[in-house]
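A single protein chain has been removed from this complex, and every other one stays in its place.
Here the chain labels run A and B in written order, and each chain numbers its own residues starting at 1.
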Amino acid sequence: MSEHPIELGPLPQCWKRRHLLGLEDLTAEELTAVLDKADLFKQALVAGTRRVPLLSGITNCNLFFENSTRTRTSFSLAARRLGADSIDFSASTSSLSKGETVIDTAKNIEAMGADVMVVRHRTPGTPHLLAQNLDCCVINAGDGPHEHPTQGLLDILTIRQRRGTLQGLTVALVGDIAHSRTARSNIWGLKTLGAHVIVCGPSTLVSPRWKELDVEFSYSLDDILPRVDVLNLLRIQFERQHDRPFPSVREYAHLYAMNRDRLARAKDDILILAPGPINRGVEVTPDVADGPQSAILEQVTNGVAVRMAVLWLVTSVLRAAPVGS
Amino acid sequence: MSEHPIELGPLPQCWKRRHLLGLEDLTAEELTAVLDKADLFKQALVAGTRRVPLLSGITNCNLFFENSTRTRTSFSLAARRLGADSIDFSASTSSLSKGETVIDTAKNIEAMGADVMVVRHRTPGTPHLLAQNLDCCVINAGDGPHEHPTQGLLDILTIRQRRGTLQGLTVALVGDIAHSRTARSNIWGLKTLGAHVIVCGPSTLVSPRWKELDVEFSYSLDDILPRVDVLNLLRIQFERQHDRPFPSVREYAHLYAMNRDRLARAKDDILILAPGPINRGVEVTPDVADGPQSAILEQVTNGVAVRMAVLWLVTSVLRAAPVGS
Partner (left out) sequence: MSEHPIELGPLPQCWKRRHLLGLEDLTAEELTAVLDKADLFKQALVAGTRRVPLLSGITNCNLFFENSTRTRTSFSLAARRLGADSIDFSASTSSLSKGETVIDTAKNIEAMGADVMVVRHRTPGTPHLLAQNLDCCVINAGDGPHEHPTQGLLDILTIRQRRGTLQGLTVALVGDIAHSRTARSNIWGLKTLGAHVIVCGPSTLVSPRWKELDVEFSYSLDDILPRVDVLNLLRIQFERQHDRPFPSVREYAHLYAMNRDRLARAKDDILILAPGPINRGVEVTPDVADGPQSAILEQVTNGVAVRMAVLWLVTSVLRAAPVGS
């Protein structure tokens, strides 16, 4: 329950951004800078340092046009552990129904004093639009099927912690790839850091067009399994699917679930990730989800550490040039 | 508006628990330990000490699968007055609809850094299940009709403050006993501390089977009234009842409402409790609810004090063995 500052070291020379909109245009050096700082925050958290008041006085606002208790809570906790204030502005009902534009809503929150805005919206590019129109820092917490950079970063951090490097690893993203912002952010980050990426799932959820992203694609988990180092099991979002893209859950599980049988045919040290919430028995069976190869709960803890690192990095501009204080 | 620490004294020798799941298995010594500490917190609150930062750095999470603004707010305020951070994780919609298990939801929150989880769920035993599967502290804030231990404790604290002791008092619980977790927690706590308990209400809400809990039962408030020291008027939960268990509200009030007429036939120093929110004119008439025998608002203040005491006691394990700090 200590509150002393940790040894973060200086701001990385390479970091000049006051927004984090996606992983597509981050360099390997920038990605590594976030991961390195996140590692330090993670070590502090695990060691019992509950508060690192580096952002005291800063106000974070979670501006979520889509519901997401989990991601929102993770950002709130990250902000508070840094000593920042964190407020939620649930825009799902209020603003849109009153005819206000997204930019006006965000400008209002900024005018109230927000320094950082964490934005989720179902329209791709919304955080980019806000970044162009606001003075405060903008972090993309999911823009439709486009990007979800902090999810990508926490997945990559978890792999790096277990394996030491991304270089040369074969990482398979399995399941609902088609509409997955998590998949896109993972692909861009993983490839920049030297991993080989396979996207794998039923043909209704994976298409050859993904080759444009310079990844391998496959319809068969069993085919690729023997040479995979990391499996990232994207969840089937039953709550969003009106036309189910496969005949039955049983069939999906039969072909794509990670279970004991498949584990026996995989590399001994295969690493299992899943962004959660998981459907036990669909993407993954309980014995695998709770087994030693699984890093599912480590991902959640890493999520807080990654968001602390991102909040600290993007607000460095504010700290470098404090206005009038 | 002071913030100085109060004289709490040492952790009671008898207290070894890192969860509070119910009052059924608490010893008289343990119950007394909570009440004694709650008394100290209450005195500090009333004296104007707004913050007692004993749990600085601790994160409390209210994990409510059922709505309850009141209990949730009371726990939040208790946590904050102790210097802890308190977040709400409203699980009513998000997790369940996404197919996640209750244990997985809770483990995710724990992995984000929660030290204490305050749980409400309509299924009896849910907090017990979580306590078996988590490393953090678990407090039951209501598990279906089973237990609501902090409500029981705040009722008992209010009685002890007004009467000095529970020993030898006759306490009647009146109204909707059948599905009341408040009734069960009261019964177990009151009996352990030496009170005689009567459960009283219409036969559809009270049954002879309650004799198994070693309490007296009665269908007539007027019969038992002359020998009652404390009346705890449980609210009729109109919003939950499809099949109303009595012919009319007027008939219920005629037989069971505490009014001026009944007050005249009761002991002079009878003490009136009601867990609230109260239905004025149903369980209790306004003149009685606002009269000198009523301790209804004292209960609310005691609720914050009791929750401060419980949070402080269950987290003592964390303080005793700080991890790495």
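In this text, a residue touches a chain if its C-beta (ideal position, glycine included) is under 8 Å from a C-beta of that chain, and two chains touch if they have at least 3 such contacts.
Quick caveat, the model's predicted, so the values are computed rather than measured.
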Option touching the unshown chain, where A:27, A:56 or A:220 are the choices: A:56
Residue in contact with the excluded chain [from B:12, B:124, B:245 or B:276]: B:276
Hidden partner chain, touching residue among B:10, B:48 or B:292: B:48
Contact residue for the chain not shown (choose from A:113, A:194, A:226 or A:286): A:113
Touching residues (missing chain, whole complex) on chain B: 1-3, 45-51, 67-70, 73-74, 76-77, 80-81, 235, 237-239, 276-280, 282, 297-298, 300-301, 303-304
Contacts of chain A with the absent chain, listed as residue ranges: 55-59, 85, 87, 89-91, 93-95, 97-101, 104-105, 107-109, 111-113, 318-319, 322-325
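Rule of thumb we're sticking to: only the chains that are shown with their structure count from here on.
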Rounded Å distance between chain A and chain B, as computed from the means of their C-alpha atoms: 40
